[in-house]
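Of the protein chains in this complex, one is absent; all others appear in place.
Each chain gets a letter, A, B, C, D, E, F, G, H and I, in the order it is written, and its residues are counted from 1.
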Amino acid sequence: MTKTDMRTAILEAKKAKGMTWEALAGAVGISPEFLCSACLGMNSLSAANAESCAEALGLGPDVASALTEFPKKTWDQTIPTDPLIYRFYEIVGVYGETLKEVIHEQFGDGIMSAIDFSMDVSKQEDPKGDRVVVTLNGKFLPYKSW
Amino acid sequence: MTKTDMRTAILEAKKAKGMTWEALAGAVGISPEFLCSACLGMNSLSAANAESCAEALGLGPDVASALTEFPKKTWDQTIPTDPLIYRFYEIVGVYGETLKEVIHEQFGDGIMSAIDFSMDVSKQEDPKGDRVVVTLNGKFLPYKSW
Amino acid sequence: MTKTDMRTAILEAKKAKGMTWEALAGAVGISPEFLCSACLGMNSLSAANAESCAEALGLGPDVASALTEFPKKTWDQTIPTDPLIYRFYEIVGVYGETLKEVIHEQFGDGIMSAIDFSMDVSKQEDPKGDRVVVTLNGKFLPYKSW
Amino acid sequence: MTKTDMRTAILEAKKAKGMTWEALAGAVGISPEFLCSACLGMNSLSAANAESCAEALGLGPDVASALTEFPKKTWDQTIPTDPLIYRFYEIVGVYGETLKEVIHEQFGDGIMSAIDFSMDVSKQEDPKGDRVVVTLNGKFLPYKSW
Amino acid sequence: MTKTDMRTAILEAKKAKGMTWEALAGAVGISPEFLCSACLGMNSLSAANAESCAEALGLGPDVASALTEFPKKTWDQTIPTDPLIYRFYEIVGVYGETLKEVIHEQFGDGIMSAIDFSMDVSKQEDPKGDRVVVTLNGKFLPYKSW
Amino acid sequence: MTKTDMRTAILEAKKAKGMTWEALAGAVGISPEFLCSACLGMNSLSAANAESCAEALGLGPDVASALTEFPKKTWDQTIPTDPLIYRFYEIVGVYGETLKEVIHEQFGDGIMSAIDFSMDVSKQEDPKGDRVVVTLNGKFLPYKSW
Amino acid sequence: MTKTDMRTAILEAKKAKGMTWEALAGAVGISPEFLCSACLGMNSLSAANAESCAEALGLGPDVASALTEFPKKTWDQTIPTDPLIYRFYEIVGVYGETLKEVIHEQFGDGIMSAIDFSMDVSKQEDPKGDRVVVTLNGKFLPYKSW
Amino acid sequence: MTKTDMRTAILEAKKAKGMTWEALAGAVGISPEFLCSACLGMNSLSAANAESCAEALGLGPDVASALTEFPKKTWDQTIPTDPLIYRFYEIVGVYGETLKEVIHEQFGDGIMSAIDFSMDVSKQEDPKGDRVVVTLNGKFLPYKSW
Amino acid sequence: MTKTDMRTAILEAKKAKGMTWEALAGAVGISPEFLCSACLGMNSLSAANAESCAEALGLGPDVASALTEFPKKTWDQTIPTDPLIYRFYEIVGVYGETLKEVIHEQFGDGIMSAIDFSMDVSKQEDPKGDRVVVTLNGKFLPYKSW
Partner (left out) sequence: MTKTDMRTAILEAKKAKGMTWEALAGAVGISPEFLCSACLGMNSLSAANAESCAEALGLGPDVASALTEFPKKTWDQTIPTDPLIYRFYEIVGVYGETLKEVIHEQFGDGIMSAIDFSMDVSKQEDPKGDRVVVTLNGKFLPYKSW
C-alpha cells in the first residue's frame, strides 16, 4: 500500500466515523499535529502507534504498515496557493530576515532544526475575534568550524 | 531617503553602538521582533516610535521619516536559500496541509491572518541543547458567503 | 466524492437542465458569484445551501456533502493563459502599485481582505458596446504593531 | 528624462508638498486612480494634463514631457509579494474561473477589456471595520469568427 | 463531451475522410484558420456552423454541441518547443518592441486587439523558395483615461 | 559604443528632431520596421545604410559603426508584460497549433523562417475603429531527411 | 495510432528482434540518426521509407502511417537531466557565444539552420579512450533587410 | 582584472586592430574556437599562450594574467534567445534522445565528455547555399559500477 | 518491462523478503550504493549481476533484463524537497564555490567526474550522536585546449 492510498483510506475512514484529529490523537497517545502529519504521509509512526491509529479507524494492518514507512516528503507547489497555507509562506517571506536577526542575537550563528522539532496549534479566545496560535519549537543547531 | 538606505544606516549605527534589537526595542517600547522588521524595511512605525528609534541610534529625522513610510514588501528568493530561513519554508511545505487540517478542525473554514498578527521568538533552555520557540499569533478570519 | 468529481457532476447537470448560475443561485438564495465559486470547488456551502443546490440540480446527497467540505484552493497556471482571466492578471500587474498607493492614502497601512470579501459582476449597457462591471468588496485590515 | 526618473521626481515632490493623489487629481481634472498610474509610469497623460500635473507639483517641462510618453508596461514579479497586491492576485486565482463563467453567462463568448477600462477605489464605512470597494469597468469584447 | 474528446474525434474523422481544413472550411462557410482553431478547441462556433462541420465529418450532435461551447484557452508550454511555433515566439521576442514603436507611431497609445481579430495564412510562390505569408488583422484599441 | 548606448543615442536624437521612423526610413531607403529594429539593437545595417541613418539623426560615426555590428538578440521577459506585445504572445499561444496545421496543409512538413523574413505594419481604416494589419512574410523551409 | 504508441511499438519490436539502428537504417536506406529520430517521433518519413521501416520490424501499416505524420516536436525538460544529453546542453551554454563569434566571422550575420540540417555520430578509436565525434551540418541562413 | 574586464578589453582591442579570431589564433598557435572561448572568459590559457595573445592585441600583462585564471562558467539564459544559439539548443531538444540511442549503440552505457573535448567550425561551400559544419569531439566515458 | 515497473517489483519483493540493500548487494557481489541506484532505475547492471539480483529477490528474467538496460536519468524536482535530499542540495549551494577553489588548488583547471565515480555511505559512531559519512570518489578530468 502506497502512502497515497493510505492517506485516502484514512481520510475516508475518519470522515465516515466522524472522528476528529484530536480524538484520533487521544486514542493513539500522541499530539494531533504529529498524528495528522503522519496520516497525510509526511511523517512515520512507530509500529505501536500505527497499530493504534489503524485500529481506532477500523482499518487493517496494511494501513498500519504504511504508516510506519519512512516517507519521501514532497510537495507540488513551490509557492502554495491555498490562502491558509500561503499566509505562512508570506510570513516566511516578510519575517524571514527578522527571524534570522533575532535568533542570531539570542543564540549565535546557527539554525532552528526542522527535524528535532514540534508544532502546536491552539485557539486563543478573543472578543474581537478568536486567534490562531501556532508554536514552533526546534532545537538550536550551532554551525561548527572544523 | 529610501527604505534601503534607511536599513543600511540603521544596521551600521546599531553595529557601531553595539546595541541589540532587544535593547533598541526597550528604548522604543515595542517588541524586538516588530522593531527589527520595521528597521529591515518590512513594516512601518508610528511617528513617535520612529523618532525614539532614530534617537536611540543617534540617527537623524530622515531615518525617522523613512521608518514611518508604508513599505512595499518584496523578497527576491521564491525559495529562500539561507539555511535558517529555508527551514521555515520547509516547515510550511511539510506541515502546510497539517496546519490546514488542524486549524479547520478547531475554527472552521477560514485562515490565520498574517496582517492582524504578531510573532515572538524565545529561548527554551534544555540540557540536550537549547531550543528556539517561535510563536505565531494571528486573528482567525472566517470565509464569508454572500 | 472528491471536489473534482462534484464539479463535473454539477457542470453536467447544469448543462443538461439548461440552468444558469443566476437561476441556480436564486433557488439557493445566495449570489451567483459565490454559488458558482463553490460549485467549481473554490468555496464551501452551508449544509442547507448545499442541499438546496444539489436538489435544484437533481443531484444526490454525496454532491451536497462534497459542497460543504472545506476546499483546498489550488490553481495550475501561475500566469493564467485564458484571455478573459489573463486580463484580470494584467490589471493586477499594471495597476497593483496604483491600488497600493490609493488604498494607503484612503485607509493607511494595511490591505484589502480576500477572505472577508465579496464580488459582484454586472452588465452596464452602453451604445458603444456594453461594459462589464466587476465590484470587489473586502474588509480593510490594518497592520498592527506589537 | 526616463519614466523612472520622472516617477522618482514626482514621488519626491508629492511628498515634499504633502499632496495627496486626490488633491493632485483634482488639480489636473482626472481621477486619482488614472493620475496615479500615469505618475508611476504605467499610463500616459495628454499634454494639457501632463502640464497641469507638473505645475501642481512645481516640476518642470521635462517631467510633463515624460508624462506624455507612451509607457512600456513591465513588472518584475510574476507573482507579486506585497500582501496588498498579492491579495488581488489571489482573487484572480480563486475567482478567475468564476469570472469566466459569470461573464460568459451574461455576455456570451468574449472578454472584459483591460484597455477600454477604468478603475475606482472607494471606502465603505462599516462599524465592523471599513471596507475597500474596488470597481473595475471594462468594455465587453466579443470574439468574432471570420 | 469535453473539448479534448471533441478534438480527437474531429482529427480522426478528418484523417479518415482525407479532408483538408480548406475543404472543411468551404463546407462550413468560414475561413480555414478560424475553423481549424475551433476544431482544436481554441474557439467556439455558432450552432449552425458547428452542425455543418460535424455533418461534413460524419460526426454526431455531441461533437456539434461541444464545438459551440465557450473554450478555456490554455497552453502547456510557456515557451513553445515545436520549431514552427517557436519561430513565431521568436518573432515576438525580436520584433515586439519594433511592433510597439511602429504601431504607436501610426495609431497612438493603445494595442492591437487579439479578440476582435482575424488571421490569414497564404502561400506566395517564389523561384528561390515559396514563402509563407501570415496576416494578422486586429482592431486598434486606444487607451482611455478616466 | 555598445548597442545599448547606440539605442539611447538614437532614441534621444529622434525625439529631439521630432522624426518618425517613417521619415527616418525614407531617408535611409529601407522599411521603417527593419530600420526601427536595427535602431533598437535587434538587427544590423549595411555600412551605407548605417551612415545614412546616423547622418539623418545628426549623430556621429560611432553610432553608424555600432549599427553595423551583428547584434546578440536577447530579451528579458519570457512572457512579455506590455499589453501590446503580450497580445502577440497570446496569438502565438492561441493560434500556434492552427498555424502549424494550416502551414503543413499548404506546404508540407517544415517551418516559416524567422531569418529570411520581413514584417509590415499598416493601418486599415474602418468606421467601427481602425485596424492594425501586421503581415509576416518568411521563406518556407522544408525538413530534409538524410 | 499516436506517435507515442508508434514509438513504443517500434522500440519493443526493435528489442525483440535484436536489431540495431544501424541495421534498420540500412534496410530503409537512410542514415541511422535520421531514422532513429523519426522512430522516436521527432521527424517524419516518406511513405516508402515508412513502409520499409515497418516491414523490417515486422510491424503493420498503422505504424507506417504514423511514421509519415508531421510530428509536433516537444520535450519536457527545459534543462535536460540525463548526463549524456546534459553535456550537449552544457556545450551550448559554454560555447554558444564562441559559436556565434566564429560563425559570424566566417559567414556574416545569420544562423545555422536546424531545419535544413543533418547530424552524424561516429566513433574515433583512440588508445587513451575512444572518442565520440558528432558532426552538425546546417545551411547558413543570412539575415535579410527589407 | 576580472574576466569581464578582460573580455571587454580584448574585444575592443580586437576591433580596433581589425583582427579576426583566425588571425589571433594563428599568432597564439591554438585553434580559433578555443582561443575565442578563452577570450570570452569561458576557458583558461597557459601562461605562454596568454602572453602571446595579449601581445598580439597590444594588451598588457594584466590581460595575460586574467586569461590564465580558471574561469567560473556561468550563463544567464536557461534557454538562449539569440537565434544562432537557440538553434543549437533546439538541436539538443529535438535530437537529444537520438544522440543517446546512437551513442549507446556504438559505445555502450556512458557519455561524451564535455571536458576532454574539442570543437571545430568550418564552411562547406554549396551552390544552394553554404553550409556550417560544426564538429564536436569528446572522449567517451563509460559508467562504472563499484 | 519498463524501469518504473522494474523498480516497483524490486521494492515490493525486497520488502516482502525483508532484505536489506546490504544483504542484496552481498548476494550480487557489488556495493549496496551502486546496487540500490540500479534497482531504483538510475544505473544499469551487467547481465550476470542483474541475474543474481533478480534471483536473490525471487524475481524473473524480465526484471533481470530491465536491470541491464541503459537508463534515462531524470528527476522531477529541480530543487529537491525531501529534507534528507535537500540537505545535499544545500551543501552544493553553500560549498560549491569552496569545492571549486579547493579542487582547482589541488588539481588545476578541471572537474571531478560524476561518471567515473563511486560513492560510499557509512556510519561513524559518536557518543554525541552518530554521524553519516558520505565519500564521493571521482576521476579528475582536466580541461584540454586544442
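As a convention for this text, a contact is a pair of C-beta atoms (placed from the backbone, for glycine too) under 8 Å apart; a residue touches a chain by one contact, two chains touch by 3 or more.
This structure is a prediction, so every number in the text was calculated from the model and none was measured.
S.K.: For the chain that's not shown, point to the residue among A:M6, A:L45, A:L84 or A:L99 touching it.
M.R.: Answering carefully, the residue with contact to the hidden chain is A:L45.
S.K.: With the missing chain put back, which residues of chain G would touch it? List them for me.
M.R.: 79, 81, 83, 86, 90, 93-94
S.K.: Touching the hidden chain in the full complex, which residues of chain H are there? Just list them.
M.R.: Touch with the absent chain occurs at residues 72-75, 114-115.
S.K.: In the complete complex, the non-displayed chain touches which residues of chain B?
M.R.: Touch set of chain B with respect to the missing chain: 77, 81-83.
Just so it is clear, only the chains that are shown with their structure count from here on.
S.K.: Could you let me know which interface, C-F or F-G, is made of more C-beta pairs in contact?
M.R.: The greater number of contacts lies at F-G.
S.K.: Centre-to-centre on C-alpha atoms, which chain is most distant from chain A?
M.R.: Most distant chain from chain A: F.
S.K.: On a C-alpha centroid basis, what's the spacing between chain G and chain H, in Å?
M.R.: Roughly 23 Å separates the two chain centres.
S.K.: From the mean C-alpha coordinate of chain D to that of chain H, what's the distance rounded to whole Å?
M.R.: About 49 Å, centre to centre.
S.K.: Quick check on chain C: which residues sit in contact with 2+ other chains?
M.R.: 33, 72-73, 75, 79, 81-83, 90, 93-94, 97, 100, 104, 110-111, 113-117, 141
S.K.: Sort out which chains touch which and give me every pair.
M.R.: Between chains, contact exists in these pairs: A-B, A-C, A-D, A-I, B-C, B-D, B-I, C-D, C-E, C-F, D-E, D-F, E-F, E-G, E-H, F-G, F-H, G-H, G-I, H-I.
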